[in-house]
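Mind looking over this structure? Questions follow.
For this view, one protein chain was removed and the others were kept in their places.
Take a look at chain A:
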């Protein structure tokens, strides 16, 4: 799978001028130093060598990967890139939630591929915090898109309190009970 970047990087609502991670093609030699981004295939073939480098490590996962087979290794990485080959292919949403919520991954989780403004809300709620967007001048609109809705119905790893739990908390407060934990 390709490591080619398709556009500017948006992280925590702001454009990141220079990506700290240098993509390294599968057949290219690893640079002596600096953060690198490698494919899942390369990671599988060169685990020792890659782990031995004293620099941040990023990995691109194919969206066909069952992350249950990878999750235990997630914490070794500073960056995990998940792919949307087409905006309508939503497998990476599940991968993202599993990595964040099941395996407790805390590093950067970046969306790449066909990333559209109208999906940022879904992506962020699923655990992504960085997005490769099509154009720099779209950054503002993209940053706004994650704020499309003031409330949420579902609890996810983003920590927002669901409508159900908000109502329950309000009810319990009114009735002098302790708030239920989310």
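Heads up, the rule we're going with is that contacts are C-beta pairs under 8 Å (C-beta built on N, C-alpha and C of every residue); 3 or more make two chains touch, one makes a residue touch a chain; residues count from 1.
What we mean here is this: contacts and distances are computed from a predicted model.
Visitor: Using the UniProt record as the reference, specify the protein name of the hidden chain from among "Spermidine export protein MdtI", "RNA polymerase sigma factor SigM", "Spfh domain / band 7 family protein" or "Nitrite/sulfite reductase".
Guide: Its UniProt record gives the name "Nitrite/sulfite reductase".
Visitor: For the full complex, which residue in A:42, A:110 or A:125 touches the chain that was left out?
Guide: A:125
Visitor: Who touches the missing chain here, A:46, A:73 or A:89?
Guide: Answer from the full complex: A:89 touches the omitted chain.
Visitor: Which parts of chain A face the unshown chain closely enough to count as touching?
Guide: On the chain A side, contact with the omitted chain comes from 66, 87-91, 93-95, 97-98, 101-102, 116, 118-119, 121-126, 148-156, 162-168, 171-172, 180, 182.
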